[in-house]
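To start, the structure under review is shown below, and the notes come after it.
Removed: one protein chain of the complex. Kept in place: all other protein chains.
In this document, chain identifiers A and B correspond to the written order of the chains, with residue numbering beginning at 1 in each.
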Amino acid sequence: MTLAVEVIDVHKVFNAGHSQRVEALAAVDVMVGEGEFVSLIGPSGCGKSTLLRLVADLLEPTAGRIAVNGKTPRQARLDQDYGMAFQQAGLFDWRTVAKNIELPLELKGWDKAKRRDRALEMLELVKLPDRADAMPWQLSGGQQQRIAIARALASHPSLLLMDEPFGALDEMTREHMQAELLRICAATKTTVIFVTHSIPEAVYLSDRVVVMSAGPGRITSIVSVGLDRSRDEGTREAKQFYDKITEVREALRGNPVGAGRDDR
Amino acid sequence: MNKQVVNKQVVNKQVVKSRSLRPLVFGVLALALLLAAWESYRNWIGPWLGTERNVGTVFGFKLLPRANDLAMPSVFDMAREFGEPQTRGSATSVVEVVAEATLNSLLLALAALAVGVLVGISAAIVMTRFDFVRRGLMPWLVISQTIPLIALAPLTVTWGGQISILGFEWEKWTSAVVLGAFLSFFPIAVGALRGFSSPTSESLELMDSYAASWWSTWRKLRLPAALAYLTPAMRLAASAAVFGVIVSEITVGLTDGVGFLILSYLQEGTSRPAKVYTAIAGTVVLGLAMASLISLGDRYFARHLPKETTA
Partner (left out) sequence: MVFGVVFLGAWEVFVRWQHVRPFVLAPPSKVWAAGANNLEGIVDAMKVSGGNALLGLLFGTVLGCLVALFTAAVRWIGEIVNPLAIAVNAIPIVVLVAIFTRMYEADSETPRRIMTTLTAFFVVFINVSRGLRENSATHNELMQSYAATTRQKFLKLRLPNASSFLFTGIRVAAPLTVITAIVAEYFGGNRNGLGASISGFFSISKKDVGLAYVAGASVLGLLFFLLAAVLEYVSVPWQRRRVSK
């Protein structure tokens, strides 16, 4: 399996040399294969968002190496190899829904007709085909996040980076969005790195769950979920689902079951 | 936990110190640039454009000021004026007169602010307590911020020495304080009202669950919550008080105040053109003094609060 993302022995220190020095990540190793859905989960301060931003080249590692599609993160960002979604949808209030989706395409210099077509295609994908000319403030939180995801996938990147995108939504909407996300990613065959606080969310969505601990941020263990790819209503109530949730929970408590980095 | 808070305060103080010098330096630089522009216009640019006698035109509009000694005295003349005697042969110098007038106006502005704050907060309390009062007064409070209340300033021109309310003689300075208080009342009332209404319903329900009286709730919940809103409101109110006092001095003719001094020095324009600038300097000092007092008060009372809410 080719590797979409390689994180090798990465350290990240903020404010080095100052009194407020923080060691956000220490000796982190992760490999993400093409088409995999990997979640990062852990308590506050474990560095999961930092790790995501290192992959996105929004931050630079203090030590270690990261490869995205075989390139440096900087090159991957310049080549627009990934799309990113944040906890806030971050849509531009002054643009229509369609124009918001077109934003990354505009920046890459696509021509008008192609942009419009792609935007409409993405709207179909996220099941909001008739809201192309609506304004963001007319949409609900869940709908705005769907547009943000549509925007992240607009240029058909091979990698999707998501930082707790469903964090601000209520439970019902959340579960619905999770199913939608899986459907979309299956259709586009995108690799996904997904940061979350929620154990059920991580287990439901992922092929593997990377469990992290704080002080400094490290990987405690990596849990293989191995659920059947075709998830449906029943998946959330299957025994295997609960077992995996328990496994992740135990790992979070510091009792890792199975393979993973051991560090204490 | 305590250690964190202490560290934060230490850090904040350090940051504040170095940050507060920079705007001061640039402020002085800005002033210096203005003075330089003034001098270069009156000495070189003006004469070069031919505006020594008459107002120059730009695209047919009379926009360029006259660049002679009467219209634009030099900065050095302005500075020198401070040391000159008040009137020919008078014992007091201009700087003494201006300083005293500035002090008088400052006292009036402070009094005006005090009254405005008192009445404003009281009104806000009443409006918070009695909803029908709030509904009745609220639109007027909102409208007051859009209409030029200052237009009422000359109303009190003929009141001086003629009215007595409950045995209190209406002096000229009363007009200044009343106008200043009137203008500062509105931002305070609006800010205090917003602040008193700011606690979430959850917090209010919490107080209810303690069977707290309305006054206890006000004292322990609403009032502290309002402090964040009162800070920007106080700034607005302070400048409104200064504004009201100055304008009142001009329209009513309150000779003790620095606002009146501007007008009277303006009328000496032909004989001593630079004099009016001393009074203007006094006014600037007045405004800055009020603002500094408010900032000091804010820093003392609201030390522990997070960053202020915009009004």
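Operating definition for what follows: a contact is a pair of C-beta atoms (placed from the backbone, for glycine too) under 8 Å apart; a residue touches a chain by one contact, two chains touch by 3 or more.
Computed from a predicted model, the values in this text were never measured in an experiment.
One chain is not depicted; across the entire complex it touches A, B. Although one chain is hidden here, its contacts on subunit A can still be listed: residues 53, 56, 58, 77-78, 80, 82, 84, 86-88, 90, 92-95, 103-104, 106-107, 135-137. One chain is missing from the display, and on subunit B it is touched by residues 22-24, 26-27, 29-30, 33, 55, 62-63, 65-66, 70-72, 136-137, 139-140, 143, 145-148, 150-155, 157-159, 162-163, 235, 238-239, 242-243, 246-247, 250-251, 259, 262-263, 266, 269, 273, 276-277, 280, 283-284, 286-288, 290-291, 310-311.
As a convention for this text, only the chains that are shown with their structure count from here on.
As a whole-number value, the distance joining the C-alpha centres of subunit A and subunit B reads 52 Å.
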